[in-house]
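Please see the structure below; I have some questions.
Every protein chain but one is kept in place in this view of the complex.
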Amino acid sequence: MNASRRIGIINVTGYAGVELARLLYQHPEVELTSVTGRSAAGQKLGTVFPHLASIDLTIEAELGEIDLAFSAMPHQESAKEVIPLLKRGIKVVDISADFRLKDAAEYAAWYGFAHPAPHLLEQAVFGLPELYRSQIASAQLVANPGCYPTGAILALAPAVKAGLIEPDIIIDSKSGISGAGRTLSLSSHYSEANEDVTAYALDGHRHLPEITQELKRLRPQPPPSITFVPHLIPMTRGILTTAYATLSPGKVARGDRGQEALMKLYRDFYRDKPFVRVMATSPHTKHTWGNNLCLIHPTIDRSGEKLIVISAIDNLVKGAAGQAIQNMNLMLGLPETMGLQALAVYP
Amino acid sequence: MNASRRIGIINVTGYAGVELARLLYQHPEVELTSVTGRSAAGQKLGTVFPHLASIDLTIEAELGEIDLAFSAMPHQESAKEVIPLLKRGIKVVDISADFRLKDAAEYAAWYGFAHPAPHLLEQAVFGLPELYRSQIASAQLVANPGCYPTGAILALAPAVKAGLIEPDIIIDSKSGISGAGRTLSLSSHYSEANEDVTAYALDGHRHLPEITQELKRLRPQPPPSITFVPHLIPMTRGILTTAYATLSPGKVARGDRGQEALMKLYRDFYRDKPFVRVMATSPHTKHTWGNNLCLIHPTIDRSGEKLIVISAIDNLVKGAAGQAIQNMNLMLGLPETMGLQALAVYP
Amino acid sequence: MNASRRIGIINVTGYAGVELARLLYQHPEVELTSVTGRSAAGQKLGTVFPHLASIDLTIEAELGEIDLAFSAMPHQESAKEVIPLLKRGIKVVDISADFRLKDAAEYAAWYGFAHPAPHLLEQAVFGLPELYRSQIASAQLVANPGCYPTGAILALAPAVKAGLIEPDIIIDSKSGISGAGRTLSLSSHYSEANEDVTAYALDGHRHLPEITQELKRLRPQPPPSITFVPHLIPMTRGILTTAYATLSPGKVARGDRGQEALMKLYRDFYRDKPFVRVMATSPHTKHTWGNNLCLIHPTIDRSGEKLIVISAIDNLVKGAAGQAIQNMNLMLGLPETMGLQALAVYP
Partner (left out) sequence: MNASRRIGIINVTGYAGVELARLLYQHPEVELTSVTGRSAAGQKLGTVFPHLASIDLTIEAELGEIDLAFSAMPHQESAKEVIPLLKRGIKVVDISADFRLKDAAEYAAWYGFAHPAPHLLEQAVFGLPELYRSQIASAQLVANPGCYPTGAILALAPAVKAGLIEPDIIIDSKSGISGAGRTLSLSSHYSEANEDVTAYALDGHRHLPEITQELKRLRPQPPPSITFVPHLIPMTRGILTTAYATLSPGKVARGDRGQEALMKLYRDFYRDKPFVRVMATSPHTKHTWGNNLCLIHPTIDRSGEKLIVISAIDNLVKGAAGQAIQNMNLMLGLPETMGLQALAVYP
């Protein structure tokens, strides 16, 4: 074991934290050596999470000596944990939203707190390796994207960058319940969530500024105008995103030729991106279960005037822990796919 | 029992048929006297469907003497059953698509068959009582709307009629698996559908011409341009529809005043419509389970430029059998809500 | 409306309470006039539970004037509410366990509290109408059985009473998650309960003394020795109970004749019991969804030496609110099935 690859997880007891532990166990070149979790401090990891019993660690109140840390704390609390680590020179992948937005004012507007270290926002790299691979490789602080933004940005990036569509974009996402976390709530209560579907956050979800920021970086003018509605559906894992936009006039041919050109654009954009698969058919979240892939199907609707792009991810893997490990791999100079090759568990 | 209220169901063995039987059992003024179903002919209804064991009927190959028939046959086959009944003067509610579209050419385009009785298309009334109550009351043939069109048209009718929105409309629907029927298929196979979500019919779903036709009747100019994407989600019953459109300039005020005006518009439109409930919060399909309500929440997004309307129905009730009985009530001169008052089963 | 049929629900905000409200709404001869619920006091019932919006009641801190009350409080708290009502001469159906056990010492042993009114235990009638119909009709206080005991006792009563089986009985029950109530807990958290099955309460579930008490009353000697293991399975409603016992020698013939005799014994026992249906095939909980039926299939295993009985109920209906209304009907001199005839909602 290379001494520079001791890994820690802050707040291992949420679903993102526990998924990090699962995936790191399979990683051949790093070692998970320290995990924290206030409510469960002092307990064996395998006692709280029996599926992790093969990992012989005790949950601590504070991280031990590590070389890279994942923070799976909630927003606002995460920054408090991350800032001291950065000062000690430790690399950090922050799963929370605390360093994703470039404009500190957005934290006041969307999260209701004054950002404690605005200077770090510019330094932090937005951890979507399909867009920022080289910057991530040299970063000390990577802000792991939100689950919805991962699916939405990957679905739209090629079209936005190429100027294929008008700026008015509708993003309709359907998420499994694990996206709401392990903290108890009525909306995650089994009998309420089972056999139900609902839209939520109609007055604006916190992932909206993140999506807007990144699509705007891909094509600043005219700036995108995003309508984003998330939905909860009765399954544990997975996000399917359906994105709609009007094709800009003259950009895409009618009929099969247009569809072919669209597929080529997407395939070229994601060439050498090992975790994006551009598909000729509509993807199922089931085919990403437990796996770091993002499946994307771009298409043109019957009228020939609308772009529709569907993306599917596992919200806890490509939408959280898997992407965080992909980022870690890049930060540590390891192959991007290391430890992430296990196939999806189907059916 | 009034002799003119003997009711028959053609093809009782699908989910719409069986739901009709359940609801008719609770109806105080009509009697289900005859049910057909080719594959199960000769068996007791309660043997094939144990929850219907209280209904003492044998499934027959042909309908007996009845005054009103529901046809729950698949499209194209339904017309063959319905036409002779009409000739005999029997009232019919057709659950299939065979008389929903006014333009016979649409049947060739979308369903792949030449309509056998185009003259009946004009005579048939589109069975959405919230739009056509008086026509239904005097109709001999009512074409019960599709499940998706019911949720989508009710969500959009007030806004379209009032000219509130631009013609470009996105309709993103999420349906439980029972919408795919009782016929076996891989996409309805438990292990495939469970823990999965997918979009389908991206090249155009057959319910699209129905939605377009009805929204166009509400406001012919400019004609609506609909993008409709249905999704399958892992639950048995329910459709949630999220509709998006750009607000026409100057039609709705910004902020709370605009939201209030929107609510008022919807509430006025659905005044005296007992099965539509306009809600101030985002609806859950769970709150319609087994019940004939359509819950609708219209709202304006954060940008102030988009109308978002969410509707929730039980696809087998308001989306099929319940609406059919609502139509039957009107056709027979009975109170519209008769037999349909049972509350949703929650949780 | 008869003035003596004003009904109240104490603690309407749990799943049993809310199911009582749903079912009472459909009841033609009583009126729900008062509901309490401490956490939600002051809110409209339809605000907290949108599917109950047709019921125009405000949740209060205290019951108003009523003639019969259902208490859906948790155990120990329920007795505190019920005792004063009894003193005022009000009839009570207690959904909690507080008056089910005849031996006050059992409350200390199983529930950890000293019973506040042991003299009421003898007076209270165990509210299983299939066993105690006449006593219920004249009772002031009826102790509504637990959900598991309802399914288990009904499955076994005919065989136990007839001395068909040895006293050693295994009861293996599988319950939907709503049985755990609306109070948040990790075991009812969607992502934990979904795609999982587990056995619990292996050191003894509180429903065991209730099952033992009732089977012993049916056949005191030799006393039954019950092993009861409940399981949680990923669905909202339903309990399937599989009971196993060794047939006493010489009691049942081998082969088809034995099976026929067994069916006859069960059918005779449940003759004129409108909510028990003895079936020739293995029942599905789905066929009781939302409905007050208990479906029972008694059979003899391949060896010819074991009785196996399967019962299926909806835990919130026959296992709680429906049975409570069945009891209420008897207590008020109404037909036993009144308000409970709606068929199960399938699929």
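Order of writing sets the labels: A, B and C. Residues in every chain begin at 1.
Simple rule for what comes next: a residue touches a chain if its C-beta (ideal position, glycine included) is under 8 Å from a C-beta of that chain, and two chains touch if they have at least 3 such contacts.
All of these numbers come straight from a predicted model, not from anything done at the bench.
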(message) In the whole complex, not just what's shown, which of C:S134, C:T183, C:T227 or C:T337 touches the removed chain?
(response) C:T227
(request) Tell me which residue among A:R22, A:H75, A:H115 or A:K174 touches the hidden chain in the full complex. (result) A:R22
(message) Residue by residue, what part of chain C touches the chain that was omitted?
(response) 168, 170, 172, 174, 176, 191-192, 194-200, 202-204, 208, 225, 227, 229, 231, 233-238, 240, 242, 244, 246, 282-286, 289, 297, 299, 301-303, 305-306, 308, 310, 312, 347
(message) List every residue of chain B that touches the chain not included in the displayed model.
(response) 15, 176-178, 182, 184-186, 188-191, 193-195, 234-236
(message) Across the whole complex, list the residues on chain A that are touched by the chain not included here.
(response) 15, 18, 22, 25-26, 49-54, 178, 182, 195, 236-237, 277, 279, 283-284, 286-291, 295, 341-347
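Keep in mind that, in the parts below, only the chains that are shown with their structure count from here on.
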(message) Same residues or different residues where chain A meets chain C? The copies count as same if more than half of the interface numbers are shared.
(response) same
(message) Give me the superposition rotation angle from chain B to chain C, based on Cα atoms, as a multiple of 5 degrees.
(response) 180
(request) Averaging only over C-alpha atoms, locate the centres of chain B and chain C and give their separation in whole Å. (result) 36
(request) Provide the C-alpha centroid distance between chain A and chain C, rounded to the nearest whole angstrom. (result) 46
(request) Please set out, as single numbers or ranges, the residues of chain B touching at least two other chains. (result) 195, 236-237, 283-284, 286, 289, 347
